[in-house]
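Complex shown without one protein chain; remaining protein chains in place.
A, B and C are the chain letters, set down in written order, and residue numbers restart from 1 in every chain.
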Amino acid sequence: MSPEPRKRRLVIPWSDVLITIASIVLAFIVGALLMIFSDTEVRSKFAYFFARPSDALIASWEKISGAYAALIKGAIGGYGPITETTAQAAPLICAGLGVGLAFRAGLFNIGAQGQAVLGAIVAAYIGFTWHLPPGIHLLLAILGGLLGGAFWGGIVGWLKAKTGAHEVIVTIMMNYIALGLLAYLLTTPAFQRPGRTDPISPIVDWNATMPRLEGGQLHLGFLLALLAAVAVWWLLDRSTIGFAIRAVGANPHAAATAGMSVARTTIITMFLAGALAGLAGVQAALGPSASGLPVPLSLGIVGSIGFDAITVALLGQSKPLGTVLAGLLFGALHAGGLAMQSVAQTPLTLTTVLQALIVLFVAAPALVTKIVPFLKPRKTRAFGPVPEGGLA
Amino acid sequence: AEAPGTGGASAPPAESPSPTAGGAAFKACMVSDDGGFDDKSFNQNSHKGLLDAKAELGIETGQVESNSTADYAKNIQSMVDANCNMIVTAGFLLSDDTLAAAKKNPDVEFAIVDNNDPKTYPAVTNLKPLLFNTAQSSFLAGYLAAGMTKTKKLGTFGGVKLPTVTIFMDGFSQGVDYYNKQKSTDVQVLGWDAAKQDGQFTGDFDDIKGGQRTAEGLISQGADIVFPVAGPAGLGALQAAKASGGKVNAIWVDTDGCVSAETYCSNIITSVNKVMDVAVRDTIKAAKDGSFSNEPYVGTLENDGTGLAPFHEFDSKVPAELKSELDAVKADIISAKITIESKSQPSA
Amino acid sequence: MSIDTVDRTASRPEAAPLETPGRRRQRISTGILIAGVGVLLLVGLASTDGSARFALSDAFDEVQLPTVTVPGFTTVLVCGLLCLAAAVGYLSGSLRGRWPVLAGAVAGLAVVMGFLTWAASGRELPFPVSNQFAGTLSLATPLVFGALCGVLCERSGIVNVSIEGQFLSAAFAAAIVGSLTSSVPAALIAAVLAGLVMAALLAVFSINYLVNQVVLGVVLNLLAVGVTGFLFDQLVEPASLKYNSAPVLEPLPIPGLASIPFFGRVLFEQNILAYLAAISVFVVWLVLYRTTWGLRIRAVGEHPEAADTVGISVRGIRWSAVLAGGVFGGLGGSFFTLASTGSFTKEFTVGNGFIALAAVIMGRWHPVLASIMCLFFGFVTQMASQLQTLSTPMPSQFLLILPYVATIIAVAGLVGRVRPPAADGIPYEK
Partner (left out) sequence: MTPSSPPAVGTGLRLRGITKRFGDLVANDSIDLDITPGEIHCLLGENGAGKTTLMNVLYGLLQPDDGTISIEGVDHAHETPKEAIAAGIGMVHQHFMLVDVFTVAENLILGREDGTTGLLNMAQARRHVRALSERYGLNVDPDAVIEDLPVGVQQRVEILKALANDAKYLILDEPTAVLTPQETDQLMSVMRSLRDEGKAIVFITHKLREVREIADKITVIRHGKVVGTAKPTDPEADLAELMVGRAVTLVVDKKLASPSPEPRLALKGVWVASPNGTLAVQDLDLDVFGGEIVCIAGVQGNGQTELAEALLGLIRVLKGSIQLDGRPLTGLTPSETIDAGLGFVPEDRKQHGCVGTFTVAENLILNHYDEHPYARGIALDLSKVRQNAAHRVDEFDIRTQSIESTVSSLSGGNQQKVVLARELSRTLALLVACQPTRGLDVGAVEFVHKRLIEERDRGTAVVIVSTELDEVVALADRIAVMYRGRVVGIVPPDTSREVLGLMMAGVPTEEALASASSTTLAEEDAALEASLEEMHHES
């Protein structure tokens, strides 16, 4: 048996695709049930279901179809919505890459939120304090944000490598600290908008704002997210650093025996993961909002990007392409969710439920194939690259 | 469609034609900040104004909650797209985006609640700031509390250190100072240092349990009246007061606590009203009637945009003398005989 | 000739074990940490004036104990020097036997005492000691439940990141059922059931469907946030009097004990959940280390194959441990509703589940140690809050993050590397 170097070619894992689609459908079905159950008006019609079932059914249908139609239309119904989806997806992809990269090294980076906050702080500060020529200003602001996030992540890696402090604890705490830091900075003159006492910063310079295509929300940020994904792919699959990251993640003992420094790899990984999450913060700080200007720095600047990123990384199986797709899916859910709320008056929290259910179903293909029996069970278990062994 | 009567009946209601909105369709809409409409604070109160307007004026409404700061501009736009005639936005965080939207959509009328710096607005004719000088009413609350305390110690704390929060604390502590000066007493305010402009915060508006503990801390230092400015987290302070078995009472903020937190009425001396719902409703009404103006609205003691709520169960416990002093102080504030210093006050 | 007979003790290496690199690193980092704090205290001397007062009673307590006054400068100086002395002991490596523990304890006390004296000296208000302890216990109660939940799950090999989700669902259930029935027991039962449902989800997906457990925990948290949030928006908020006004727990003073000065008020005037938490720590310890079931839980978390080969059902034991954890998760969640105002607000558990998770790891998966870590966190949080009242020179925002900074310092400087149950997080395939 003389093994030929097998030619790599892109194999589309059809059963994975089908299971993901089935998971999304199942999640929407559960979401629909929740909507019916919790809607007082629709429920009241079920009270006399047996007398006149049509009332209940029609009301349910109207409720569900109204909400989901608005959701889908708001996510992919035209150029505007689609670019809105990309705008929502971009930071999710960046932070998801950060979480995923750490996963590949066997590290649970729960701290993307704090790293994104740091990224946003630095990027916005450079954006509204310095006044530089076009191009340079944006570049420096982005780099600053990357470094801010990297610094915040790097601290975690350094503590883990030097003292063994568990990264889950440290990242959780660093999230709180980042938020506290932001709250403090926003009360200092350096960050406050002149003449205002509110914790809100000046508006970022036009030169430091990410350029966008007219007519929609497609802006540089999405391109950066895609570039980041390619970079992470290259790093993991084609570089020596990535080789070490993967080896340390898969078997730190063997990696150490083969001469790799687990400590150094941990620090590098957390540094890079922090930079990626920082890039998500940069998007929040420098990305144009619907009005064309970035939103000023405030306490809620990064929303829940860092936490959503964990589910994005999980759904994307910590792989760059998967992360991009998962980021787009959740970006679409967010974009559509806002539309669903404003058009169909359905609370935004429903999208949170959908997001959780989708990941849950995708993570348990055996369950999905049990519910939808005509799907072929896939061989490998979901989430291969996620480190096994949890909080070891 | 109208919700059918809920009698647990399993019989279907008679088919009824759905009531059509009378008159020309006017649509008023609202966008929350990332606190959402259930924040038990300005979002919620403003939202109540919208609902009131709907009930009273029979108008159509639309609303959208924001999830993060990145959503504001888009959500305002979505309300514009939904053909709203008037859009109310809640909170200073939306100021930039509201201004931009107002400029871009001159046909739509805008109002923004609690944006503290209307002077930064250039002459935009379709944007009306709704502001509240709650320092004035809090001053009264401070005076009242100073007159009511037995321990000569009062406590206050905030949720997050924001001007819309600290304005209450500033007013409150100055009311106490004024009382001390008038009566040569030595009532202390714990939890807010007006000179340092810093004090006690839970760090979070949602943390009810944290609010309770913070209040208990103040109480342990001897405060017998607490003044929580912390949204839902303030409920914890009401609970702490209730648990003291009558030794400690509270003054609520934003709404009349005896209405919004009914169970605690027996411990609520009064509340510092911030009448956002009325302001929002009136602004919508004006817009519907065609009398909208971009003149900033500042709720004051004078125009009842802010003030003390009724004493309810404390009506008999507040000495008549103190009540009349309060009236005098109120008149002095209105006539500017008493000036209140707070950098968080609306400067309009 | 058997091996045992030629045992040559003469050639045995020295009996005393050498210091391992890990131990050494930990000793050094502990030493540096204590030295750092000692130096900070001495630096703080410059801004220490007057005396510091410590109130042993709360203002409204019936029995008023005296307020202790200590000279600020001297106390801080002594505490700082004690820290430095302990640090020298650690760094030089000359402490043996019980001494490192003793030096650590002295240094710990000196740090707290010195810091408090520094912060309280020259202030108008005394530092309220009894409220400090009361607040610590109140903060720690849900954390202890959460930590016990985590310990039980992880000792059986199931990582539980979803303590927060269990808290939130239980708090929600307690609010709804408590409101509908106006009954505390019913609310408690509902909370426990909600905890159990969340635990069952964790169990079925991790044990039966072999889903990666950290993934699962994150997702379950999200699900809990989503479902409680959605139901709150759609169902509860429009009718909050009906759905969101549960009765609250009353304190149950233990007759006799409650009248002990100081301690009676702090320890024996708690609500039922606080007592339950204290008892639960003991019960979980007993279960894990003294019962058949506990032995099996630990075996399954360390080496599931070994348990399997002696006829133990790995899945069964893991299910039972996760469900037992769910009971504690539910109790912990109920605290937020029932030991407070009886009402629910979206995400009002504000990350307590994650803090509990951190306590599990810091407490090395041991119920008692983990509970001590909960107390530590509660202590620092409460202290930071008290210091805000005292109007110290530190900005309030810094005091608010103090507990988190203290946790990182403790983890990095004192706890170091921890060894989880060997099979923690690894799905068992058969």
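Operating definition for what follows: a contact is a pair of C-beta atoms (placed from the backbone, for glycine too) under 8 Å apart; a residue touches a chain by one contact, two chains touch by 3 or more.
Keep in mind that this is a model prediction, so the values were computed, not measured.
Engineer: Name every shown chain in contact with the chain that has been left out of the document.
Structural biologist: Spelled out, the missing chain touches these shown chains: A, C.
Engineer: Which residue from A:Leu33, A:Ala254, A:Leu321 or A:Ile371 sits in contact with the chain not drawn here?
Structural biologist: A:Ala254
Engineer: If I consider the whole complex, including the chain that's not displayed, which of C:Asp61, C:Glu269 or C:Asp308 touches that chain?
Structural biologist: C:Asp308
Engineer: Applying the definition given at the start, please give the residues of chain C touching the unseen chain.
Structural biologist: Within chain C, the residues touching the omitted chain are 1-4, 6-8, 11-14, 17-23, 290-296, 298-299, 302-303, 305-313, 422.
Engineer: Considering the entire assembly, which residues of chain A contact the chain that has been omitted?
Structural biologist: Output for chain A: 1-6, 238-241, 243-244, 246-247, 250-251, 253-261, 384.
In this section, only the chains that are shown with their structure count from here on.
Engineer: Return the chains shared as contacts by chain B and chain C, ordered by label.
Structural biologist: Chains in contact with chain B as well as chain C: A.
Engineer: Compute the centre of every chain as the mean of its C-alpha atoms, then state which one is farthest from the centre of chain C.
Structural biologist: B
Engineer: So, what's the distance in Å between the C-alpha centres of chain C and chain A?
Structural biologist: 30
Engineer: Which residue numbers or ranges of chain A touch two or more of the other chains?
Structural biologist: 40, 180, 183, 187, 347
Engineer: Considering chain B alone, which of its residues make contact with at least two other chains?
Structural biologist: 161, 203
Engineer: Considering the complex alone, what residue numbers of chain A touch chain C?
Structural biologist: 34-35, 38-40, 108, 110, 159, 162-166, 168-170, 172-174, 176-177, 180-181, 183-184, 187, 307, 310-311, 314, 347, 349-357, 359-360, 363-364, 366-367, 381-383, 386-392
Engineer: Mind pulling up the chain C residues that touch chain A in the complex?
Structural biologist: Of all residues in chain C, those touching chain A are 22, 25-26, 29, 154, 159, 205, 209-216, 218-220, 222-223, 225-227, 229-235, 238, 346, 351, 354-355, 357-358, 361-362, 395, 397-398, 400-401, 404-405, 407-408, 411-413, 415-418, 420, 424-427.
Engineer: Would you tell me which residues of chain B are touching chain A in their complex?
Structural biologist: Within the complex, chain B contacts chain A at residues 1, 3-4, 6, 8-12, 33-34, 62-65, 67-79, 82, 92-93, 95-97, 100-101, 104, 116-117, 119-120, 160-164, 203, 343-344.
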